[in-house]
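Shown here: the complex without one of its protein chains, the others still in place.
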Amino acid sequence: MKSGRFWAWVTFAVGAAYFFIPLIATFEFSMRMRRGVYSFDAYTVVFGDPRFQATFAYSVVAAVFTIILGVLIVVPAAYWIRLRLPHLRPIVEFITLLPLVIPAIVIVFGYIRMYGSNSPLPFLGSAAGTNVLLVIGYATLALPYMYRAVDTGLRTIDVRTLTEAAQILGAGWTTIVARVIMPNVLIAVLSGAFLTFAIVIGEFTMASLLNRPAFGPYLQNIGANRAYEPAALAIIAFAITWGCMSVIQVLSRFAPKSANQPN
Amino acid sequence: MTDHFLKIQSVRKSFGPTTVVQDFNLDVGTGEFVSFLGPSGCGKTTVLRMVAGFEEPTSGAIVIGGKDVTRLKPNQRNIGMVFQAYALFPNLTVAQNIAFGLKVAGVPKADSDKRVAEMLNLIKLPQFGDRYPYQLSGGQQQRVALARAIAPKPKLLLLDEPLSALDAKVRVSLRDEIRAIQKELGITTVFVTHDQEEALSISDRIVVMYGGKAEQVGTPFEIYNRPATKFVANFVGTLNVLEGTVTDPSTGAVQVGANSVMLKGKLNGSKAGDTLSLALRPEAISLGRQPGRDATLGGEIAEVSFLGSVIRVRVGVGKDRVSLDTFNSPASPPPTVGDKAEISFSPEDVLVLH
Partner (left out) sequence: MTDITVSDPAAARSAPPSSSSAGIRFPTQWLGVAPFFIFALMFLILPTAYLILGAFQNSDGEFTLENLAALSQPTIVAAYWISIKVSLASAILGALIGLAIAIAIVRGGLPGWVRSATMTFSGVASNFAGVPLAFAFLATLGRLGLVTVLLNAIGLNIYATGFNILSFWGLTLTYLYFQIPLMVVIITPAIDGLKKEWGEAAATLGATQWQYWRMVVIPVIWPSFLGTVILLFANAFGAIATAYALTGSSLNIVPILLYAQIRGDVLHNPHLGYAIAFGMIFITGMANVFYIWFRTRSERWLK
């Protein structure tokens, strides 16, 4: 047992080194912009860059719309499948796992060919349409995470019993969804939302191939042309991801504990 | 029982500053069935785990079959163990689970197959060899776990609350089955439980544990009828406790409420004016006067519970309440709450708790 603990510490230490050294190195590199001294010049330059502000804002808006779209698609489906259509569960779970198997670049390639300006649904015929298509593409990427988060949330609260209890008390469907289901799965939905945000904010492939002025392509462009700013951007991106994950962790503490459910 | 197969000698176990087992001594004879009985946290499981080798005693020694195994690993001790949560290997069939110990010991396939078939018959699941654990009920899983533990013919069998996860009916039948198999094989067994009925019904001897110490070691009969300490008396069985005051130590007269009872030779040097706790099992008390039960107390019926073959009656005596059982007889209706009543018992049956 003693030697087991020793090797556990060694494994942990080696792992920690592998994961922390790049972060330290990147941070150190990002401070080297001014010759001879450490400074936050690279960060000043990045934050002052109007393209940074514009692309970041674009991606935040895209992420927000992605989350809204994802919630609108996933929550009713997950709810109805828990409550009424459990036999559809295998099909739905299979579909939600597809985006993990089909690469994003393939999906967006399909969009470009199917929804071109000459097609019956010419999403790509206008900038607005392309924006919509980008949000749709992001929603497919987020589908596995969103569905799992919401489904887990619904499982812990025992949807069926809550719904039946609300019905016995005379509630209609809108009341049930708005007053009973939503507040209870809100935490789960928010967890899925922040995960979606973390995935979408720096996404490169879809935004680049749809020619949208998003944060991901901007990052790539800076990387190809600058020396120190990319390191600063990497630290910023890591901080954003960390922030999203921390929010999810904090949220999970408020999640309803499974008190009354069988599985 | 001169040949002691398992000896636990002055064993103490501390986790950091807390001592969970202190100065524990026990000799278990070959083929004996000994139960460790106590509430959770009393140290009974820790003692068992030290015998199994999962914990090392802070001090003291454990000897199995004349060999000091205190520092040996569990897999070098030749013991069989059954766990509360069955702990069957989920990826192996019933037959493969039972054969596990034989396989790691390098028993040839043919012999192993024969032994497995034997074991399956012993636990009365001969058709279940190819099933997986998840296809079995809890009681069946625990029988397989028992078969797995005894298949390699260990000299010592350890049972860690093996019945606690099962429902009441299965618990009783499996309990009897375990005892029958243990007797048939003559295997020395240590059984840990918090259920006094289980311990009383199955054991040759019981060790009642509390606060990391053995409170009393004895046969079920001794433990139940002659509890050595207040804890044992309270923990094992139902007990009625009456407060009494010694009036005359020479005759053994003790005042209980408005009545006086004679407890000659039981007062153990108490002086006049001392307060005593007098304990009585429900079955030692009768409603009304009975031949041979010549101590009587007056009271009032406070509660009547109909339990089928038995009617449990609570009688208020002074400020105390006394439970007693009467057999249900269709001819005579049960007593009514509020009636005056007299209870009788034999002074012999009174346990004086100091």
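Note that the chains are named A and B in the order they appear, and that numbering of residues resets to 1 at the start of each chain.
Here is the rule we go by: a residue touches a chain if its C-beta (ideal position, glycine included) is under 8 Å from a C-beta of that chain, and two chains touch if they have at least 3 such contacts.
Bear in mind the structure is a predicted one, so any value in this text is a computation, not a measurement.
If you put the missing chain back, the residues of chain B touching it would be 52-54, 73-81, 83, 85, 87-93, 100-101, 103-105, 132-134, 145, 148-149, 152, 154, 158.
For chain A, the residues in touch with the chain missing from this view are 1, 4-5, 7-9, 11-12, 15, 18-19, 21-26, 28-30, 72-74, 76-77, 79-81, 83-85, 87-88, 92, 95, 98-107, 109-114, 136-137, 139-140, 143, 163-164, 167, 173, 195, 198-199, 202-205, 208-209, 216, 219-220, 223-224, 230-231, 233-234, 236-238, 241-242, 244-246, 248-249.
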